[in-house]
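Just one protein chain is left out here, and the rest sit where they should.
After this line comes chain A, so read on.
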């Protein structure tokens, strides 16, 4: 099917909205839009970061998920306590695939689940005593943990526990940073506020730790990678490019990151932001407090990688700029071979994305490098500034959907009939059963990395493997043939 025109896309949105009652229709209409790349500001066409409509199936997570799952969780050498009932931590344990090196349970704790396992009596009498006790137990059992973060689940805020007081007391007693995070799930409209809260707790409890310690030897080429969660090894395949360019990566957040890397971040010369949505708060703070400039970059697909490497190099001297060119040239044969191999198999294929807060715009370039076209995209928890950045990346008259409901996404896909849908685990089986090739774009579908030149080769292979899989031809039941 050829691309839809502006009118057709508009009509499609109207048609999909038709089933809702009036009030719901009015609300949802604001979140669905036809892209117009000539606009400068997204708020003219789309509303975002609003409370989801009660009664619809939203795909969003909670604030605790944004803090424990996204920003804090991957910091590997501190223990993150899921403070509250056992489920929040247990059902999300180790599902995110943020890789790290280390001996789990000895000096790293990424895939483990620590919880205070609240029972009725803790809700009635308060859980501060229990928190005090488990912090001591953790210190006894895991002496190599560099610190502890307390990630609040819903009940903590509801019963009014004072986790800050307990944290301060225990930090003094154990001489380790203990970081209370007020990321109760009910705060905000999505995981986005959890990112913000996590950033604020890093700002208050971690960043100033070494303000008076000048022993760290700095170089003019120190940078920090912020907002790369090392899904399937993403940060590693990004980091090598920066290092080959002659930069020194002092800190890597949060994927495969450590507490001391976070503490050293204020000593760098430039913060490099990959996931803008989840870490822009801390980048702004570092700029204001320590004068560290920040910039966004994109390591998906050779076009964007080259663009980003050059933009990063432009912030440094000529040696680095020459090195950037050398790095791009070094990988040229490699990525051209990837494009030569897969582009003919993928040319013209159409993709619909629905991911979190960054990838719906960041991956577009990688698809375009393979000759594919993104015809619809949307975010779970983006804000207007994310859509501002998206308008230019998407083609004219393509579909934008914010906090899309299960029903809407299905209806759009049925009508647009893309060759590939990229979204999360909750959407995967729905679309596969509809006979549409699907990739999970949160966890890379148990593959990865997708960042950097090495990642691009894997990305291209995965897309080909999914779209051109012979199974899609056998979707019809034998008696229907």
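In the analysis below, a contact is a pair of C-beta atoms (placed from the backbone, for glycine too) under 8 Å apart; a residue touches a chain by one contact, two chains touch by 3 or more; residues count from 1.
Here, contacts and distances are computed from a predicted model.
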Chain excluded from display, named as in UniProt, from "Thioredoxin domain-containing protein", "ABC-2 type transport system ATP-binding protein", "Putative nitrogen fixation protein NifT" or "Peptide ABC transporter permease": "Putative nitrogen fixation protein NifT"
Options A:385, A:410 or A:462, residue touching the unrepresented chain: A:385
Residue touching the undisplayed chain, where the options are A:9, A:35, A:49 or A:201: A:49
Sole residue of A:146, A:196, A:304 or A:362 that reaches the chain not shown, by the stated touch rule: A:196
Contacts of chain A with the absent chain, listed as residue ranges: 40-41, 43, 49, 196, 281, 284, 287-288, 295, 383-385
